[in-house]
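For this view, one protein chain was removed and the others were kept in their places.
Letters A, B and C name the chains as they come in the text, with residue numbers starting at 1 for each one.
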Amino acid sequence: MKSPPMLTNKDVRHAVLTGFWFMFLTFPLLVIKVNPTEQTVTWRWANMLWVGGVSAVIALACRLVATRRAGRAELLRQMPAQTTHELHPFALPSRDRLIPLFGVIALFFIVFPFVFSAYQVNIMTTALMYVILGLGLNIVVGFAGLLNLGYVAFYAVGAYTYGLLHFHFGLGFWAALPIGGLLGALFGVMLGFPVLRLRGDYLAIVTLGFGEIIRLILENWREFSQGPSGIANIARPGLFGIDMSLEHSLVYQYYLTIAIALLTIFVVNRLRDSRIGRAWFALREDDIACQAMGIDTTAAKLTAFALGAAWAGMAGVLFAAKTTFINPASFTFMESAIILCIVVLGGMGSIIGVVAAALILMLLPEYLRAVAEYRMLAFGAILVVMMIVRPRGLTSQTRRIYHLPH
Amino acid sequence: MHPLLTVSGLTMDFGGIRALDQVDLRILPEKIVALIGPNGAGKTTLFNCLTGMYRPTGGHMALTPPGLPERRLHGLPPYRITAAGLARTFQNIRLFPNMTVLENVMVGRHCRTTAKVFGAIFRPAATVREEQETVDRCLALLERIGLVDQANEYAQNLPYGAQRRLEIARALATSPKLLLLDEPAAGMNPQETVELENLILSIREDGLSILLIEHDMKLVMRLSDHIFVMDYGRMIAEGTPDEVRRHPAVIRAYLGEVEADA
Amino acid sequence: MSHAHFFLIGLATLILSVGATGTAPASETIKIGVAGAHSGDLAPYGLPSLKAVQLVVKEINDQGGIHGLPVELLVEDDGCKPELATNSATKLVSSGVRAVIGHICSGATKAALPIYHAAKVLVISPSATAPSLNQDGEYPFFFRTIATDDIQAKTQVDFALQTLKAGKIAVLHDKGDYGKGLAEHAQSLIEQSGKAQMVLFEGITPGAVDYSAVVQKIKRSEAEALLFGGYHPEASKLVSQMRQKRITIPLVSDDGIKNDTFIKLAGKDAEGVYATGPADVASNPATKLYREKYKQIEGTDPGAFFNNAVAAALALTNALAKAMSADAEAVAHVLRTEKVATPFGPITFDAKGDPVGIGFSLYQVNNGQFVQIR
Partner (left out) sequence: MEYFFELLFSGLTRGSIYALIALGYTMVYGIIGLINFAHGEMFMIGAFTALIASSVLSIYHLPLPAILVLAGLAAAVWAGAYGFTVERLAYRPLRGAPRLAPLISAIGMSIFLQNYVLLAQTADFVPFPSLIPEFAFLEPYSAIINSSSLTILAVSTLVMTALTLLILYTRTGKAMRATAQDQKMALLVGINVDRIISFTFVTGSALAAIGGLLIASHIGQINFAIGFIAGIKAFTAAVLGGIGSIPGAVLGSFILGLTEAFATGYISSDYEDLFAFALLVLILIFRPAGLLGKATAEKV
């Protein structure tokens, strides 16, 4: 065993330089504050010292971690090869070892509404809706490898389906849920057709454009969608016509969302391990080889778009029922970006990773309320750091293990 | 005997460059046929046309499996050509690196199975049976290429030679009538080459024809029933290994114009 | 124990600890929620309100609170998004607030109201102007310290027709909740009047880098006056580009631009611009007091809806004190029956919850200041 790695003079010098660099970098924006009309300037030198100090310390800490890690890697190299497994700290263990843990988590989610306030339940319901959205987008991006930056469009389609059907025809939640899913799928195919030939980033920007187009239509076509003033008084989901207090209704919605999230997990899991799931993965991995293996890539892409969009449509119906009011402001590009972050952060194609990422990303801003005004700043920084630390996402993706006859 | 594959007048232009010029090709059932020629002769382009990756500028292609009617191939998309019975491997291995070895082969069964979204979600008895059959067949194929123990490994973690074999297994999973191999022995050591040779011979035993592009001349001469030679996008010679070896055009193409001028 | 267990347990801990942050210990304070956009691109309209409420509450607490109980503010950011607003509302309700000042946007307010209503929490919005919020009397505990769109639009249209005598009017809006609502009311009023022709009705895109195309369109429409529904950033860009193109027709806009930021942004182009706003408040002692305080702390003039939020905070705290109870019905009764001194002068509320005493007047920018002209 070697002695623990020490910081050298060089590291310290590097840290000091980093500190100075950030002092320079943040000088105009953090130190000077001007009032252009009154021509006054405020100098906030204290900020500069803070920035310099903090960035130097962070730089030093990063160096320390790096040296440590280098040391550990060296140590591992000297050990027998089989321990390399340890290099993937989040690699999932086999299923039977996870069962007790899943039991604990299940219990947690079941008793949650009885332990925590209505607000906590509400937040958790929102987070679970993002689990559904994340898993839906995971079909498109994670499984089939089709980068979609306009996923929120299908979410909007679902929400407005319920909103409008309720408004005009008084249709209930349960009738709207499948219709929302179907319409979502239909729009998925509508988007899918023109973009079949596009690859990678071109696909990304066209889907982004599609998302914006849907939002703009909702915003401007007043006769159809009531424009920015939105649709109000949408009914919450019913339960055999029982009259519920708001509190009970929220709890009911919570369990309902859990049920739909579980259904989503079940379906997405089955899809992944099916003939179609394999075709999507093949498409993602290598579309040329995929074609050569006799897979109709057009059909595979359209199915992915349709199924992914169907979940978004259903999540949209849930959303409309939950907020009871919808307007186009809820369906901006940022929303698509957040859902995409969930998929990538979770590890493309990994179901458990996406579930975990959705919960973390949605609960994180709530958690960060302690630092109130800094929370979006922290959110951005955390996204960057997470990607640097785990560029492949929280979990390495897991493919189905088949039992071999031996 | 009616040929399995008939190609006539196949032409492929890229912009102003003619990569294939009136190529004719006939492959009989249960034969190993080699396609040789200097680099840039158009061999891989021909493969890409045959499998539908490129859309040929002109010409005809047809597949006639024994006892079945003729099937026109030109103008079909790649997946339909594969479904018709043509499977291929790639010169620069194109496996699905983040899928397991077994799944790679299972993808090959796609065009011979039918489960749809409904089947995937609800798993009716028919789908379960189909899946089981797929797994069994694919494991058998892996057994054959000696990779059954690595079935649950990720394809990207396999050594090079095993990746080449896996590509062949994946192509075989599509139940082809004709297998196209693009430089299957490239980068293999002598031991691996011998194994490959046995594999190819055993595939012919199963009643398939094989068309291979290969630069290892010894291997080609040993294996092939028939050889086609290409140069500058044209078919310059064909015949048995012996005939081709002595063909003046082949000698000229391989040794260059220098000797011809001298 | 494997790393995976660590990971999943860490996740569970995270969730649990999030749960824990919400349950604050009970203490002897009067809790009032403040909800609105405090981040994102609508923050400029939410933050001044928050500051206003904080100023008022600080003063009350300095004087010993309400009947000896200090007022505690619970601040919730809804980003003007309906879905976040419902979360904020549930959070405020479950932390036991007596009343809420907010939300800022009509859409967010609309989404949050059912939740407050179910919990019988009284709501006073300083800036939600959509008439539809309280039209059917569904929410007896909803109040606002701002006049509704229809009243404001009427003031604008009357002015354009009677004072400006415009025969052709162009109406623009910023496609937002507030601006478009206002513009639509103006549209129907112009059509009803039959005195003028509406030559243009369009939405401009907020944040766009250039408005010269729509400015050319205004010019071509030969409008004699332009009504704009929206906020100061778009209004200032619009008026600057109009003046650059030598279009001199009067611009009549709304409360969303009647603030100092508009004048700063538009500079000399702001001169002569009309805007509707609550009847003159500049001389009112309450206005002066709080604006001065704000300026001392922030160094700048307060932004949009500041006075409205001060009024909301004053009205609410006054009612809480006089009702001798935090019961929503008792507080609502006081709000409806007793006048309270605010930056707008003494106000009270009608049965629907709209303010009585906050009417709209017309202002014009004159030498870098909004001056009441009517």
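Going forward, a residue touches a chain if its C-beta (ideal position, glycine included) is under 8 Å from a C-beta of that chain, and two chains touch if they have at least 3 such contacts.
Since the structure is predicted, the reported quantities are computational estimates derived from the model, not experimental observations.
Visitor: Using the definition of touch stated at the top, determine which of A:12, A:64 or A:206 touches the missing chain.
Guide: Of all options in A:12, A:64 or A:206, contact with the hidden chain holds for A:206.
Visitor: Out of C:70, C:267 or C:359, point to the residue that touches the absent chain in the complete complex.
Guide: C:267
Visitor: Taking the full complex into account, find the residue in C:188, C:205, C:337 or C:366 that is in contact with the omitted chain.
Guide: C:205
Visitor: So which of A:33, A:270 or A:400 would be touching the chain we can't see?
Guide: The missing chain is touched by A:33.
Visitor: For chain C, which residues lie in contact with the unshown chain of the complex?
Guide: 39, 41, 43-44, 47, 175, 202-205, 207-210, 212-217, 219-220, 232-233, 236-237, 240, 244-246, 261, 264-267, 303
Visitor: Footprint of the hidden chain on chain A, which residues?
Guide: Touch with the absent chain occurs at residues 21-22, 24-30, 32-37, 39, 41, 47, 141, 147, 194-195, 197-202, 204-206, 208-210, 212-213, 216-217, 220, 288, 333, 337, 340-341, 344-345, 348, 373-374, 376-377, 379-384, 386-388, 391-392.
Keep in mind that, in the parts below, only the chains that are shown with their structure count from here on.
Visitor: Which of line, ring, star, complete or other matches the graph of chains that touch?
Guide: If you draw each chain as a dot and join those that touch, you get an open line.
Visitor: Please tell me the distance, in whole Å, between the geometric centres of chain A and chain C computed from their C-alpha atoms.
Guide: Their C-alpha centroids are separated by 33 Å.
Visitor: Can you give the whole-Å distance between the Cα centres of chain A and chain B?
Guide: Using C-alpha averages as centres, the distance is 42 Å.
Visitor: Please tell me the distance, in whole Å, between the geometric centres of chain B and chain C computed from their C-alpha atoms.
Guide: For chain B versus chain C, the centre distance works out to 71 Å.
Visitor: Which stretch or stretches of chain B touch chain A in the complex?
Guide: Listed in rising order, the residues of chain B that touch chain A are 51-53, 77-79, 82-83, 87-88, 90, 94-100, 102-103, 106-113, 115-117, 119-121, 123, 127, 130-131, 134-135, 139, 148-149, 151-152, 154, 170-171, 174.
Visitor: Of all residues in chain A, which touch chain B in the complex?
Guide: So the residues of chain A touching chain B come out as 267, 270-271, 274-279, 281-282, 285-286, 288-297, 303, 307, 397, 399-402, 404-405.
Visitor: For the complex, give me every residue of chain A touching chain C.
Guide: My answer: residues 35-37, 42, 89-93, 97-98, 101, 104-105, 108, 112, 115-124, 126, 219-220, 222, 227-230, 232-233, 245-247, 250, 319, 322-327, 329-330, 356, 359-360, 363, 366-367, 369-370, 372-373, 375-376, 394.
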